Every structure is written in structure tokens, then in C-alpha cells.
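Every protein chain but one is kept in place in this view of the complex.
Labels for the chains are A, B and C, by order of writing; each one numbers its residues from 1.
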Amino acid sequence: MIPRYSRPEMTSIWEPQTRFRIWFEIEAYACDALAELGVIPKESAKNIWDKADFVKFDVARIDEIERVTKHDVIAFLTHLAEFIGPDSRFVHQGMTSSDVLDTCLAVQLSRAADLLIADVDALLAAIRKRAHEHKFTPSIGRSHGIHAEPVTFGLKMAQAYAEFTRARERLVTARKEVATCAISGAVGTFANIDPRVEEYVAHKMGLVPEPVSTQVIPRDRHAAFFATLGVVASSIERLATEIRHLQRTEVLEAEEFFSAGQKGSSAMPHKRNPVLTENLTGLARLVRGMAIPAMENVALWHERDISHSSVERMIGPDATVTLDFALARLTNVIDNLVVYPENMKKNLDKLGGLVHSQRVLLALTQKGVSREDAYAMVQRNAMPVWRGEGEFRTLLGADPDVSAKLSPAELDELFDLSYHFKHVDTIFRRVFGE
Amino acid sequence: MIPRYSRPEMTSIWEPQTRFRIWFEIEAYACDALAELGVIPKESAKNIWDKADFVKFDVARIDEIERVTKHDVIAFLTHLAEFIGPDSRFVHQGMTSSDVLDTCLAVQLSRAADLLIADVDALLAAIRKRAHEHKFTPSIGRSHGIHAEPVTFGLKMAQAYAEFTRARERLVTARKEVATCAISGAVGTFANIDPRVEEYVAHKMGLVPEPVSTQVIPRDRHAAFFATLGVVASSIERLATEIRHLQRTEVLEAEEFFSAGQKGSSAMPHKRNPVLTENLTGLARLVRGMAIPAMENVALWHERDISHSSVERMIGPDATVTLDFALARLTNVIDNLVVYPENMKKNLDKLGGLVHSQRVLLALTQKGVSREDAYAMVQRNAMPVWRGEGEFRTLLGADPDVSAKLSPAELDELFDLSYHFKHVDTIFRRVFGE
Amino acid sequence: MIPRYSRPEMTSIWEPQTRFRIWFEIEAYACDALAELGVIPKESAKNIWDKADFVKFDVARIDEIERVTKHDVIAFLTHLAEFIGPDSRFVHQGMTSSDVLDTCLAVQLSRAADLLIADVDALLAAIRKRAHEHKFTPSIGRSHGIHAEPVTFGLKMAQAYAEFTRARERLVTARKEVATCAISGAVGTFANIDPRVEEYVAHKMGLVPEPVSTQVIPRDRHAAFFATLGVVASSIERLATEIRHLQRTEVLEAEEFFSAGQKGSSAMPHKRNPVLTENLTGLARLVRGMAIPAMENVALWHERDISHSSVERMIGPDATVTLDFALARLTNVIDNLVVYPENMKKNLDKLGGLVHSQRVLLALTQKGVSREDAYAMVQRNAMPVWRGEGEFRTLLGADPDVSAKLSPAELDELFDLSYHFKHVDTIFRRVFGE
Partner (left out) sequence: MIPRYSRPEMTSIWEPQTRFRIWFEIEAYACDALAELGVIPKESAKNIWDKADFVKFDVARIDEIERVTKHDVIAFLTHLAEFIGPDSRFVHQGMTSSDVLDTCLAVQLSRAADLLIADVDALLAAIRKRAHEHKFTPSIGRSHGIHAEPVTFGLKMAQAYAEFTRARERLVTARKEVATCAISGAVGTFANIDPRVEEYVAHKMGLVPEPVSTQVIPRDRHAAFFATLGVVASSIERLATEIRHLQRTEVLEAEEFFSAGQKGSSAMPHKRNPVLTENLTGLARLVRGMAIPAMENVALWHERDISHSSVERMIGPDATVTLDFALARLTNVIDNLVVYPENMKKNLDKLGGLVHSQRVLLALTQKGVSREDAYAMVQRNAMPVWRGEGEFRTLLGADPDVSAKLSPAELDELFDLSYHFKHVDTIFRRVFGE
């Protein structure tokens, strides 16, 4: 998590103040539940809220205590006691540190997921807009980087829209994975705390109770969460790569917005580089790489060990902050993407009609030529075009085997672009539901 | 995928015969749909089924053709034509190779997911049985490998049950991710094939149509699938690690079944090693490692490139076959696990009652001692026990600050084991719903 | 490891016959050393070689025994005893299975490394040839996919040559990492076997003794080995990506060789796709992904656990076979790469001289203009060219600020291509030492 690739709303989730605030709420709600169950005095529970609610927890002071106790939750509770006084003895009763830490992490990851889902929504809106804008803007479809057959730029956007719709669903699922609360005590047996406390705190914190915890919330949940972020990041890389390709000098079908004062290169004043999408490619690698340590975190020893903690202290903020930044940056790129329909048309025409080779092939088979023969007939007229030796339509017309099957008018008809776009409406209906 | 870690039902999904059979079905159903739409003669569509249905495709012959064409689907179609004759020209009409390949992969991965889900079901049944068998078998809970407080062996199993219930849900979701069909032609525009063909083939093959494909089915689906397998594998590692720990010589609370003729070591005849669960740990690493290449596959260039193909040829079989084997092996381990309740009890008593330290702490706070003071009082009586200098209950009784607050009878009551198990029923109800 | 991406010389290293042969040699050499030390009869040691040397070990028979003993080395020794008779009791004396297994793996990985080093040598030869062939073939250099300044195609090849020279060095280092022998007994203490046996076997098998083993050879060695393969694979991906880019329809500066019968697409007869380099991109992902499980193998428990074994059974063959195949395929691609110098020239001219913008910038600063001002002067004349509005040389000439500093002749001189190639010799000397 570095400032350059961070946005404040997401980083604030991971700040000490936020963490201590969530810790306090978990403890205070637990006291409410304990008071309701008659375990601690109701007055004390109320007191805890009253005396601590307005206070800004002193992060430096907590750090100072931790340096002695080497235990963060105990340091926090000690500091909390400085505000609350004698009633502080009721705080954390029957609980273990992980009850606080893991439930807090659940709150943080859920909030992070909410932001990421909102990010995807904004991205989807941007993509949808560009998709409709260019629904019928012809563009060459490329497989293997080689011209294949016509598509529209809107279809490219529709594909991205469908992909990020899936990303959104995955994030919703991932959010559910981690949104559980554990207040189950030292090894998860509720020996010293009633399960109803967990239920109450879960409800108040917007979580559901973890069915069975073992001091910790099981880490397969977090592994699934971070693996999902890795998949979403990979989709970002895909769209970013598409744009990087489209901006190549020889292609130049689209371009990242280039602001007035911006400098592309310190040495070469003419450069306009797709630096944002290249940056997104790198950010995707980072988020993806965090899936593995998250999966390695699953196999904790027995009821728990703390090896997961350092991993999560780093990838918790890093993965969510980076992905949030990347989604926002991609939205910005899409919103401001400069699209060049005329260059798309120019590129589309580049191969002198070769992109229609399949239609010719099919037409020949429909005239009774075997697929094998038709393929050979088309290929022998296509290869010279590839070498710059002739024009596809002309060569076909001059091939006696072809012209024996297809009249000039029929051949002309096979070179019609709109033929390829007759189902764009169908696809848009599938993707956008309209 | 190596025979040692493979089971036939899963490997058969990935055999050439199976693949060619699925390819044929996709092609033949597509012909049915095309015939229904009047694009090709109904008689020809029927002919294709009739002439090819009983044939065993000759894998060697297809390979031979591929060596010339360097294209597997064309090689298959060429071979198919050798059976069907002239009607073969209607086969594959308007389709592209990926329509066949990607839809076939969807069928294979869906079937693989079905097997994996069944594997998890079998594992869940095994775990459930052991969980109820040992619902109230006392066992020490360990955090950081250090004795913490009592749990039951049934609770350990309940945790595993809950974890694999989540694994099952994730596999169901992962199956849905990949169970889509694309018959959309060269760049996904349906230029030469009606979308209704895709709908029909999808229906017949047990899939749903891919909303928008670009020659290929988008690879974020497969990334999500393989990432899920990595998470499930990590849960296998967790349970395997638990058993490896329990079988350690000093712990010996449970042991893998050791058959009569089996040899633990070529050099040391006394050895009985947890080799199955160690093996599972390694297999988990393998499956997990395949998540990354799967995610790197997402960012294909433009409408597609074929870099994903070699990755999937390897991890498709490897990840599913390995995970299938691992789940079955784990089920077998759980089914036959030798559990030693008496050793569990012996270990539980090892710390001379230290595992009750928290109860004493809480009892002191309930008697009005501040948490800080209570912690210190307990810790100063715990540390000698740790060093083997005395017994916890005795030391507490002899501490004037403690005995001022807690009578001998009250202290005795705090050392009662059943206190810890009063909510085992609650947890079992949550996990097993009973 | 699948046949499609395998070459026989490398796969043969991993075949059961090879493994059993190496096992036999390790055991037989150990007997020689034991005989020399007077531990076993010399006649018996000789007998072992004589009776077993010509035999083809029966893999199926060994498998059959293993199904009972569940231990591969014991199964092998049992089978070996069937040939040797009573003297077989001297075989494996004081040794542990891992002495055989790990030393065998060291032999296999060393041989694999030798093949990989030879592969890189062949690749280097191919690259060197193309580098010199195109030492002065002008080509546009691209940063961010955008035209930057001129390079030569030979320079691209020189870069690849330097990179694979490093790859070679890394493989030599990696080979050294794993080429150690351990014959140290049950937990590596030489309790039942003299260290001189290890020294002798190491010498005969072309290895060095492992300074301290703990039943197993430490797995940091293997982690370093497989991580190196991942880095080499990433370099393959780089060169493959370069070629994929160069073959793009709009760029077409180079092309993979396309054989006569080859078919680019089942649907589009005009296609010529860079499928080999795309394939290499995927293979690189596979090899790279194996670095992580190899690193996870390092932290075995105490003196050893066997979790590494399943990982190595898979990645041992998979990583080496795949990388061997990939290197050979890349060599083939480079050898047969069709280069289009005229297209390179055409692309180079595409930006109407913009690639000379830095030279103009520098010339202006040398005439006393501040860097800031010079940058602005150049950029304002470059941007219209970018938009297709004018030609760079002309616009500069018409800019009064520019022409006040640079005469028409001076400007012309700045547009000279050979200016960029004056240090190609220097670089070639650095890279090729000539």
C-alpha cells in the first residue's frame, strides 16, 4: 500500500483509529449483551459507551503499552481502562483477543468489499456508456493478434461489461465469505461466554455468527476472498491490455486521455504512452500475487497459530487498496478513452477483404464444394494477398474454380460488412438486458 | 497428472476418446439445430449421428492428420469426414474451432466439478461420522502449538465439516462459472451461425449460453474455477496438517491406519509415519500453484490468443485429477483414522491444570479484582508450573491474594472439565443442523 | 508433462527404467565402497554388479510389490534381491531410502540441467546468427508500444542473446545447487555408514557430498533450482512476446514460419497466426507457477517429512520437460523466423519523422535554449503530426522559434537515420565479444 496507488476512502478502513474504533464497538456491544444476560451490571455496560464513546483513542499511547506487553489487544484494553475506570474489568470478559481481531477484520474486509463493489458499479456504468456509444462502430476482430473478422467496438465493451458483471458477483460472494463474527472465547468453545453474545455482536456489526470457530475464524474464508481479488485484478489486466494494444502506434484505434501539461517522455517530446493501463497491468500482478500467501494461511496449526497475522497485516490493506485504486483508475481510463472510429475502419480495410474469407468458404460449401476443397480454394487466393500480391475479391473472381460456383454479384454480397453485425442487438440484449 | 495420484473416473474425463466424443456431440447437436433452422438438410443431420455414433474415433489417425495440419480440430473433422462422407461438409458450418474446444472444456470441467462435489460429499460423511463418534471426547485445544483450553475431538471434526461444507459451496459456484457454451463463430459475432444453435447445443450439453464470447469463452471463468480448487486444496492441507500433528510421537492422539504388510521405513522397522497426510500436504501445494497460471490466462490479446491452451492442457487434468485423488485419500484417512482418547486425556492433564487459568482469571475479576491484577495473580502461579515447579491448583490455594477471594471449593469448581463442553451441542446444531 | 510438449531425451530421464538404473548404481557403488572398507565381502560387491547389471528391471513387478509394502525403495530392493540372491543382504546396508531417492533426484536434475544448458546453447547460436544477419536492419524502437527512436533488428536479437547468456549462467549455478549426494543414513548422522561411502558414491555419480543432510538433502537447493527455471521461462516469454507483437497484422515485421500444409484457422483460411510463440507464453506460465510449490517444500518438519515428494514427482518432470521443449521450440522459431526488413522500414517512417524529436530537442538545448523551452517547442510541433495534421520536419521549419536556432540544413541533418546506429558495433562487441 503506497500513497501513489491509494485512495483515501479505502485506506481509512485500515487506519489505526478505525481499527480501534471497531475494536471498541465489538467490546462495547459484547458488554451490552453480557448485561442483558445478567452477567455484568447494565450500568457498567452503559458506562463503557458513555466514557469511551467520544474519546479519540491515543494510538501512540497504545503503541507505547504494546512495546511492553507485546500484545496489541491487551495494550488497547489497558488504554481503554484508562478512560473507563473500574468498569473496565467487565470489558473483554470471557473473550479472547482473536474474538476482537477476527471480527474486526471481518468488518474491515466487508467494508472494503462494499467499496470494491461500488467501484465495479462505477466501472460498469462507464463501460456501458462507451458500449452503447460505439455499439455499431466497426472494428476488426483479432485472434492471435492477426486480423480475423469484423466486430464492433461496442462488442468489445459488451464483453468487458459481462466480465465485470461476473467480477461483481464474485465480490458479493467473497464479501459473504468473510462477513462472519466470532465471539467464542479461548478455543471457540464458548466456555466463558454465552453464544448469544456472539449473535448480538454479529447482528450489531452487520455480520453473521461463525458456525464454529477455533479461537480464530477459519482462514479458508480469507483465502477465498483474496483469491477472488486476484481474479478480479486479472480481468482488469485484460481490459488494460486491450487498450494498450489499441493504442500501439501502428494500431491507434483508441488512446488514453492525455492531459495538457502531461509529459510522455523526458527525452522524446512526441510520445503519448498508455501509461495508465500499463500501470494497471502491474497492479494486477501485485494483487494476483497475494492470493498465494492467503491460501498458505489456511493450514494453521491445531486451533490456531498466528502466522496468518503478518500476512494479513500486509495483504489486507495492500490487496484492497490496490484493487480499489486500479478499479477507479480503469473507470477513469474508460470514461476518457479517446476512440478513433476512422482508424478502426482503416485497419479493418487493411487486409484487402481477407477478413471475409470465411464467408467465401461457407458460400462455396453451400454450393456443394467439400469443406476440404473449399478451404484450399480460399487459402490459395488468400496467401498472395497476405504477401501484398493482389486483392482478395479480384483474385477470387479470377479463380475459375471459384467463379464456377459463385457469380460476381454473389461474391460482392459476401464482402458486405453489415452482415457481421446482425446479431449485435442479440448480444447487447443478453449482456445489458435491454 | 501421474498415475500414482490419479483415479480412473476423473482421468477418463481427460482422455482423447472422451474429448473426441464430446466434440462429436457438439458438432452433431449443432447440425440438428442447423437442420431445424433449415440451414442444412435434416437428412444430413440425421446421417451424421447415424454414421458416426457407433464409431470409435481413431486417436492415432487424428494425431497423424494433425501432424500435417498442425490444427487439432481440423484433424478431427477430417477424420470425421472419413466416416460421414459428403454430408460432412455440413459439419462445423459457421463455427470456429474454439466453439468446439471451449464448449468441450466446459463439459469436462463441469463433469470434473461434479466428481469433486461428490468427493466432498463423501468426505463430509466421513467427517460427520467421526465428529459424532467423538462429540464429547476431551482433547486439549492448542493455540500456537501450546496447550490452551479443553475442546473435544468432535469439535475438531465439526470445524472440518463446516470448512468442507464451504468447500462444497465454492465448488458448486465454480461449476456454474465454467458451465457455459459458446457457438458464436470466428470472433463471437454469430456472423455465420444463428444464436439459436448455441442455445440448443448448450441445452443438450447441460450448459448455458455464454452471453458474449470473442471466439473464446472468457478466461476469468476458468481463473475463478482453478482459484477455487486452490482454496479447497488448502483446506485439505489444514486437516492433513492437523492429523500430522496429532500423530507426532510426543502427541499421538490419532494415527493414520497402518496396514499389515506396510513398511514405514526401509531402515527403521519401528516407524509408523503419517505419510498419507504428508502426501496430501504436497498435493495441496501443487493444486494451489496452478491458480496463478490460470489467472495469468485471463488477459488474452484482443478477441483471443492461444496462450491459455497449453496451460489448460496441463492444469485442466492435473488440478482436477490431483484434487479428486486428494479428497478421496483424505476421506479414506478420516474413515480409518485411529483415535486414542486415552492419549488425549493424558495430554490434557499434562500441564497440571494450567488450562484452567482463564477460568481462575475470570473468577477473580468477578470477585472484584481488576483485570490487570487478576492477570498478574494468575500468571505468577502459572509460571512455576510451566517450569515443572509445582502444581497449579496447589499454588493458587497457597497464594494469599487468591485464597482471599476464592475458597478451596470455589477453586475446585474452576477445574471442572465439563464446564468447557456445555456448548458443544450448540455448535453441533449450528454445523450439522441437528 | 504431456506428450505434446515433451522431447524424448528429457522425458527418458524421468522414466521408471532410468530411475531404477540410477538406484541400482547408487546401491552398487555403495557396496563397492563398503567392500573397500571391509564392511562387506568384496566378492559380494562384485556379485551385485555381475548379477544385476544386465537385467532389465521389471517395473510392473516392482509396482506389484509396492502395492503391498507401500514403500517404493523397499519394493525395488525386494525385486533386486530376486536377481542377486543371498548377497542382497549387503545391499542398502546402513542406508535409508532417501539416500537413494535424493541422490537419484540429484542425478536426474543434473542431467536435466545439462540438457537445458545445451538447449540454451542451441538457442544462443540461433539468436547470434539472426543478430548478425540483421545487425544493421533498421527497425523502430518502441516504448509503451509507441514508436520511440530507431534501433536495428540485430539489436533486439543482441538483447535476447545477452538475456539467454544470463539464463545459461543461472542454469549452471542451479545445476551446482542440486548436484549433491547424500549417503548418510536414517537421520544423516552416518551412524551406520561411513562418510567415505558417501564420498565414493558422490564421485562415481558425478556429484559432491552434501555437507550435512538430515535423512534428506535440504530442499532450499531444489527451490533455488525450480525458481531458476521460472526465471528462464520468463525470458522465453519475453522473446516470444516480442515475436507475437512483430507478427501483428498492423506491424508484420516478422513472422513465424508457416509450413505448406498448416492451417491457421478452421474457419478463416487467410489466417497465419503466431501460435508457437503464443504457446511458449503459456508454457512459461506453467514453469513459473512451479516455483511456488518448490519453495513451499523447503520447510519440511524436523529432519524431514515427505510432503515434498508428491510435489517433486510432478514438477521434477513437468518443469524440466516443459522448459526443454520450450527452449527447443523457441530455437526453432528463431531459426526459421521470417523477417520483413521492408515492413520495418515502412513502420519506421510511419510517424513522419517524429522519432527524431529528441535529437531536435537536444540540438535546441545545445543552441542555448533551456530544456523546458526546447521541450515545449518540440512538443507543440509533434502533437499535430500525431493527429495526422502535418509532417514533423515541415512544421519545425515553419516554427519561427525553431528556425531562429536551427537552419534548414541543420534540421535535415537531425533526421539522419544512421546517427542512431553509430554504437551498434560497441554493443555487439559487449554482447558477442567480437
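Please note the rule applied: contacts are C-beta pairs under 8 Å (C-beta built on N, C-alpha and C of every residue); 3 or more make two chains touch, one makes a residue touch a chain.
Quick caveat, the model's predicted, so the values are computed rather than measured.
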Options C:215, C:247 or C:381, residue touching the unrepresented chain: C:215
Of A:305, A:335, A:373 or A:391, the one touching the omitted chain in the full complex: A:305
Touch with the omitted chain, as defined above, among C:313, C:359 or C:405: C:359
Touching the absent chain when the full complex is considered, from B:21, B:176, B:196 or B:272: B:272
Sole contact to the chain not displayed, among C:37, C:125, C:191 or C:398: C:191
Chain not shown, touching residues in subunit A: 2, 4-5, 68-71, 73-74, 77, 92, 95-97, 185-186, 192, 244, 259, 261-268, 273, 275, 278-279, 281-283, 285-286, 288-290, 292-293, 296-297, 301, 305-311, 313-315, 318, 322
Absent-chain interface as seen on subunit B, which is shown: 140, 142-149, 244-245, 247-251, 263-265, 267-275, 278, 292, 296, 347, 350-351, 354-355, 357-358, 361, 375, 378-379, 382-383, 385-386, 392
Missing-chain contacts mapped onto subunit C: 77-78, 81, 86, 88-94, 141-145, 148-151, 155-156, 158-159, 162-163, 166-167, 170, 173, 177, 185-192, 195, 209, 211-212, 214-215, 218, 220-221, 223-224, 227-228, 230-231, 233-235, 237-238, 240-242, 245, 281, 284, 288-289, 291-292, 295-296, 298-306, 358-359, 362, 365, 368-372, 419-424, 426-427, 430-431
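Here, only the chains that are shown with their structure count from here on.
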Far-end chain from subunit B, centres as C-alpha averages: C
Centre-of-Cα separation between subunit C and subunit B, whole angstrom: 32
CA centroid of subunit A to CA centroid of subunit B, Å: 24
Subunit B residues counted as touching two or more neighbouring chains: 77, 92, 185-186, 192, 281, 288-289, 292, 296, 301, 305-306
